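Have a look at this one before I ask anything.
Note that one protein chain is taken out, while the other chains of the complex remain in position.
Chain nomenclature is as follows: A, B, C, D and E, assigned in order of appearance, with residue numbering initiated at 1 for each chain independently.
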């Protein structure tokens, strides 16, 4: 199986994470993985949603969208289709695994992931990138006296994997994704435990053995993504 | 761990599938699993969606909703929230794994799953039940000369599993579901291959070993559900 | 005029009312009249709508919809067209005639009528069936200490009548309804007084004498429907 | 029972119909009945709705709305509530009773009734007034060679009646309407046949005898309204 | 350049303003300029919008729409397109220039401009006409003890101007507007100061000199419109 750019089956695309792209947001980052680019911001709002008020806890929620120019054929705005809602829910669930909402006070953190260029893996890139924006927003909240730094309890990152023409591959680009038999989205903490495993047969079906192959590829890839997050956060906020 | 009704950890709730509940639809079934009840119908329409026209293939799509009286507190109609859309997409993908769309002609099969009583596991009960409605609709199409019986290539059924207070359990009811640490939805064909594995950490995270436990519980449960489908289809259409 | 099944001009279709079909609702019933089937539920909610708050009275409201598989050609969901709203308003007004809202306390009863199979007369079947669901919900409210059993002040039932090829007929099925010159919906209390008379010329017009014929057919039919309601309520709740 | 302005129980309010108020529409009229004022226009469009295309017949449809300043407390725009849709459907059905759609060619007539001042009876005033606008639009169509003058087969007018504190009254104003026990809307052709009888118990119920009283009041009132229509159409178009 | 009706380049169309057209509104007027007719109403509501509550000031807002029969080809209702919103914002801003919101108390004045006949210049006619309706509503508020007459601090009127085939013209009708190279909307107080100047090149561009010509034409026209407003307000309220 020849991959674009000569990548190995278990090799990530080039990753680059830049902090501070949206200077008025509490935290922000631009993540690039190959030709995929996602603008990630984290905003802090006083108060929590109505249904959450009696809990005494804070809240964190995520939204995801594509900019119209992110794809070769322009995509109309505001297409709140099922896929978009599914991705938003996945991002929110995944990031909530690394934050202790009971220590946030009566505050809500809004995460926004807006795809600037889509070449496969936008939902997993969103999770990996928005965690960096969140880190900065958490720091902003600490500076404003809203909470302590220990509200973050772990790091979270995500990657895709899939079966293409019988081969299990890490980090599919768009061309690989559309021809994949199985498509998996994998989310893990930096303690090596799963937050979410979703493996979908787009055509045909898959065996227990293939499921294991995909999760092992994902585990190795996510470990590298944690390193990219750490480097981004070591650089100045920009 | 004491389960309601004294169920064992690997035991399904009582299942009952009744064909023909909606006599004007091409196929229909009512599935009960414990206190969960879902009305499933399958309708045949000439033509395919616009984006599908050039493919020369047919299409199958699914919708899911809850009747307002399905829950102890009434649920407002038309809440097309993210959860609903996610479930619809799961049902559609799952059932498409067992039908050869290229043999359907220029026809669309619409599946509708409307929950009459919700006590956990409504999305997996929908998949298991609507496959029976689909069988009857396929038969209706054969009688109308639209296609051959071999458009169906396998059977599909689904079940939930989860981790509750550390224990891996099959087929969660609502009370178990709300307190689960991990919640999995598992869809399999009658050839024993996966169509979809979704395992979500609702609180905390889970290990590779726990993921394997859940998939093994699900495999055993789904095998029993195939037997219920066969019995329903052996009974008269009602 | 030959009617389907050899019915006489003043004869109802076969009626069957089953209580308890949706076990989580405060009250529920399935009504069948010929091939028409309607799922009726009644739910209790604390509080009243905003505009009602200063009245010191409770409220009762109704919603009506068709399940997509209720018709031979699938009907799209959420078609909140004028017909649907008109029917909802008719059901609500009709049932409010039999309940003393000033004794409900600050509570709202929601009635939901969802058509499972449509063969004419779905709005009048909804009124007749949902009254049974309401009876059970009123009983549920008594058990919860929300109100007394005397909030119900009478029984209400409804039937259609029409002029088909010059003949006045009771309880039109779908085939009769589409060819009717005049279509009437008639709602009455068990004291023999009208709640609503609606007689519409679908094609042409009608005379005072024809209006009287239709109301007399309806009166006789509704008296039989009260007997079916009483039998359903005499059976165990299921 | 003392009525505002000393009206007798069977007396209409002062009626005035002015043609040509909207000079760019194919037909238009302003109807005043007491303090109720409705702007009525009729427009001609080539083509018919999609569902109508195969019929070979034309179509006539109606819309109804209130201007925000029509009531002492301003009413928000675009409140497409059930009442509005019900009224639109009533106006459309009523006017279609007097036009032979099979002679309209492939054209649609749109009627629009916009209430400028609301003091009870706006839906029946709309029917009476828009018939005058329709007459002018039919004439416009004749001049354009679209159809013959005989597409109109009769005249239609409408009035309300009701039971207020036990007394049957013709043509309720707003103050009477809100305190009425029974509210009827009555639509008749100039041949003395009914197009629609709708009698609704707003509180309590009503007897066969009361239903007859209301229809007799309405018949006498509508005969006077036909005279007002004829006078308006005898005046120059303005 | 020959204008319709032989108008000079700097000549307004015939203007007529009638008060009291909607008797239930706090203030109302019908303005006609040539074939353009706009129904203007002003309504008073207790309270202010949420975002305004802490200001201690009142609020004034405007809505604009066209009746479906206002144009030779019927225009569908509720087309809340960008043009409509732009006009609403212009009317609101313009009228707010002549009212001291800090003296209105916690009240909102709603202005509504509904076009009955559209022949160019509807947005500027709306501003000129609704100021008359506002004057009457302010008087109504004085009578109700809500505020003092001095809440109005000046008069406001508006007119269009444009460049058509190279010539600068005042008060374009529809035929002139569609062929104009430049289209300007000009709003001024009776102290001779501008509230808004909007000059748009519909095709091509324009020079500083042309911009000055258009504003001078507008200034002269608006001075005449103030005289029409004064005459309307001198007449009885009707």
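FYI, a residue touches a chain if its C-beta (ideal position, glycine included) is under 8 Å from a C-beta of that chain, and two chains touch if they have at least 3 such contacts.
Bear in mind the structure is a predicted one, so any value in this text is a computation, not a measurement.
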| said: As a test of the contact rule: which chains in view would the missing one touch? | reply: A, E
| Hidden partner chain, touching residue among A:9, A:67, A:220 or A:233 | A:67
| For the chain left off this view, which of E:66, E:127, E:170 or E:195 is in contact with it? | E:195
| field | Candidates E:16, E:86 or E:150 - the one touching the absent chain | value | E:86
| query | Per the definition of touch given earlier, which of A:52, A:110 or A:237 contacts the omitted chain? | reply | A:110
| note | Logged for subunit E, residues touching the omitted partner chain are 81-83, 85-86, 88-89, 93, 97, 189, 191, 193-202, 204-208, 211, 215
| Going by the touch rule given at the top, which residues of subunit A touch the chain that is not shown? | 21-25, 28, 35, 37, 39, 41-43, 45, 63, 65, 67-74, 77-78, 110, 112, 114, 116-119
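Basically, only the chains that are shown with their structure count from here on.
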| query | So which chain ends up in the middle if you average the CA atoms? | reply | C
| task | Can you check how far apart subunit C and subunit D are, centre to centre, with Cα atoms defining each centre and the answer in Å? | result | 29
| Could you say which residues in subunit B touch two or more other chains, in rising order? | none
| message | Please classify the inter-chain touch graph. Allowed labels: line, ring, star, complete, other. | response | line
| Between which chains does touch occur? | A-B, B-C, C-D, D-E
